[in-house]
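With one protein chain withheld, the remaining protein chains of the complex are depicted in position.
Just so it is clear, A and B label the chains in written order, and each chain counts residues from 1 on its own.
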Amino acid sequence: MIAKLRAGGAGIVLVGLLAFSPFVLDLYGLSVITYILLYGVAAISLQLLWGRGGQLSFGHAAFFGIGAYIYAIFTVKLQVPTPLALLLAITLSALLALIIGYFLFFGGVRAAYFSVITLAIALIANQLAISWTPVTGGNAGLIGVPGLSINVFGLELDFTSPVGGFSLALIVLAVALLVTWLIHFRRLGLIFTAIREDETRAAFMGYRTPAYLTALLVISVSLAALAGAAFSAVSNYAAPDMLGAVLSVEMLTWVAVGGRNFVAGALVGVVVLRLLNIQISTILPTSWPLIVGGFFVLVVLLVPAGLVGTFVRLAKRLRPRRLVPVEES
Amino acid sequence: MTGNMQRRDFIRLAGGLGAAAALSPMLAACATPAAAGGGGSTDGPIKLGFLSALTGLETILGATQYQCFELAVNQINAAGGIAGREITTIKEDNAADSKQTIDKSNKLALSDKVTAVVGLITSIEREAALTVLPKNKVPLLYTTYYEGSYFDAHACDPYYVGLGQVPNQQIDPLVPWLSDNVGSSYYIVGSDYIWPRGTSIRLAELVEDSGGKIVGEQYFPFGTTDFSQVIRDIDSSGADIAWVPLAGTDFLTFLNQYHQFDGKAKLVSIGMDDVFAHENPAAAEGVIASQAYFMSLENDANAKFLKAYANDYGADAPVNAIGVAAYNAPWLIKAAIEEVDGSTDPDKWMPAISKVSLDGPMGVVSVDPTNQNTTQANYIGEVASDGSIPVIEAVQNVTPDVPGCSL
Partner (left out) sequence: MEVVVSIALNAAFLVSVVALVALGLGVIYGLLGVINMAHGEFVALGAYAAFVVTSSGAPYWLALIVAPAVGMVAGMALQAGLISRLVQRPLDAILVTLGLSLVFQQVFQAVFGPAGLTVPNPAPGTLTILGATFPVFRVVVIVISAIVIVATILFLAKSEFGIVVRAILQNRDAASVNGVNSARYSLLAFGLGAAVAAIAGALIAPSTNVVPYMGATYLAPAFVAVILGGAGRPLGVLLGAAFMGGLEVALTSYIGPTTARALVLILAIIAIRLRPGGLLSEKKDRFA
């Protein structure tokens, strides 16, 4: 119970502190943090599937990018109002996840097999985005994607300015944190943990494990698609590399560096790696991947639980009582 | 039960706080003035941003492009800078990735506040940069030949200058020459994306008008490692010309394999230039190329340029049209800014950029006021066994045609 409140409190404090960003950062800093928050939600969605469900997706950017493209296609090509396009991005992606989950999880596909199939899905999605030019704009992508602006029941919210875009990212993050918090502190979280640790035993206990895994995939994909749609609304752009193998791998590194067993790990990983990437690529524009790749290798070798995981372990060792109000499993 | 109550209250609280936290800055935004354009200052150095692919598959093109840009900046600074002000540069890598391009464009515009950005290779990079730079009033000078306005590409903006060729400039002079010297039936093998598909639309129009024929057309995904089947298809189609708008490494892989299979049709590519020919002269030999620049051009400016380039970057470093356009870019910016008495306000010097012209390594170039692409020469050449590309035919002052763009 205390853990639950602590986790919730930490989330609120985080979102509350972030809300001050526009007052302390310049416009570039604001754009950096906006994208970090959206990548953070993508990382949380991957962490949910990987850390909680034990199913590693090698192609998770596919779902981020599909969210971005659905939002972009419906607004640019079909002139659908932006809030509706956002909802469509989430629901259509969720539907896709339902089909994929039914097809794979009920068929007994797990572990490395699941990873390879998700990679294949990302490759197919990427190729489709490049080749299906009339709909997707081909490799130049879809330009002129409108920012989100809500105008219903007398409520007017405009997210098209730089600060508006940041606010959208912050709300999306708050939603993602709320979803993970609800899952973690419900029976559902325990069931997922049971499935991850020993699926056969969980099945013996009477849980329909494929159904639970499918549900987890749907939630994870919906969050990734939400982040992607918001990304496209903020950047006014949808491009094929938003759903390719490169971003998929990058997402993996975020979660691994931060700590795959912790929601906070996903966020910390994004912050550390994005800031490292931005700084190093300016200082060493022709060889920065060497530094970023080397850093990643060192983290996996030396702190395999990730930055947050290691921190939690150290904190536990120092004090018997649980200290850090982050999700642990 | 108590737990449930607690949680509900908690959510309500969280929701309220979250919404308030998110809304307050939005309200505050109304009071904040809109982003000011960079580079409006009147003294101190003039900052130019360079943004291109310096890591990843396009590295060889981006690296060449940067060296040409750097050479021009050094030469301008040695001769007194722009209106007496020194140029400083900021070099950024976009890894040929849209997200990285957006981030670096934001940095150059909002944090570094550069006067202009030069560079970029692929369409995806150009479009991504255009989502950021014009709205912050930072001009973009794009130096790569590209597909113009095909498929709604949006390279038509007051803060955009296309220094590379558009399809009509590379293809219109080439097709009649091919009809006279090679043949009139074409088989197209391209990479599956917008530049090959867009330029091939233009090709098909011209070929049909001249009574020729496109007998086959195949587009391959990036990273194709084997072209054997399509090489066989070209042979059995009996086409006179294999028209190959393939990108990067895939292009060289194709040339290699075409050579292995001893393909019969004459290879023609609007992507062939000195950089590619230099990588594998044996496979590139005999390919017909059509570009705004070849190293073999004989004029004083080019001789001086090549000498300076070899001096700085090595005698065997090849240069291409993308690079020379990046070399022209700082000179054009200089001429435009000096035309408006040294003002770096983009609303003053950008309109002036179409009033100046430059006699550089590729001949005379000037920016077309209608679509802000570049009027320049086109050269047809054939790759020789040493990888050089002697010019066979030259057409001066070809105006760029960008349908639907009128600024």
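The rule we apply is simple: a residue touches a chain if its C-beta (ideal position, glycine included) is under 8 Å from a C-beta of that chain, and two chains touch if they have at least 3 such contacts.
Note that the structure is a prediction, hence the values are computed from the model and not measured.
Participant: Sort through B:210, B:260 or B:311 and give me the one touching the missing partner chain.
Facilitator: Looking across B:210, B:260 or B:311, the contact with the absent chain belongs to B:260.
Participant: Pick from A:17, A:95 or A:111: which residue touches the chain that isn't shown?
Facilitator: The single option touching the absent chain is A:111.
Participant: Of the residues listed, A:119, A:172, A:219 or A:312, which one is in contact with the missing chain?
Facilitator: Of these options, the touching residue for the absent chain is A:119.
Participant: Against the chain that's been left off, what residues of subunit B make contact? List them.
Facilitator: Looking at subunit B, the ones touching the missing chain are residues 55-57, 59-60, 63, 192, 218-221, 223-226, 228-230, 232-233, 235-236, 249, 252-253, 256-257, 259-262, 275, 278-280, 282-283.
Participant: What does the interface between subunit A and the hidden chain look like in terms of residue numbers?
Facilitator: Contact residues on subunit A toward the absent chain are 56, 103-104, 107-113, 115-117, 119-121, 123-124, 127-128, 131, 199-200, 245, 249, 252-253, 256, 287, 289-290, 292-294, 296-297, 300-301, 304.
Just so it is clear, only the chains that are shown with their structure count from here on.
Participant: On a C-alpha centroid basis, what's the spacing between subunit A and subunit B, in Å?
Facilitator: Each chain reduced to its C-alpha mean, subunit A and subunit B end up 33 Å apart.
Participant: So in the complex, the part of subunit A that touches subunit B is made up of which residues?
Facilitator: Those residues of subunit A that touch subunit B are 1, 4-5, 8, 11-12, 15-16, 18-19, 21-23, 26-29, 31-32, 35, 127, 130-131, 133, 137-141, 143-144, 157-159, 161-164, 166-167, 170-171, 174, 178, 185, 235-237, 239-242, 246-247, 278, 281-282, 285-289.
Participant: Looking at the complex, which residues from subunit B come into contact with subunit A?
Facilitator: Per the stated touch rule, the residues are 3, 6-7, 10-11, 13-14, 17-19, 21-26, 28-29, 32, 35, 54-55, 59, 63, 91-93, 95, 97-100, 102-104, 106-107, 110-111, 122-124, 126-128, 130-131, 151-154, 192-195, 197, 219, 221-222.
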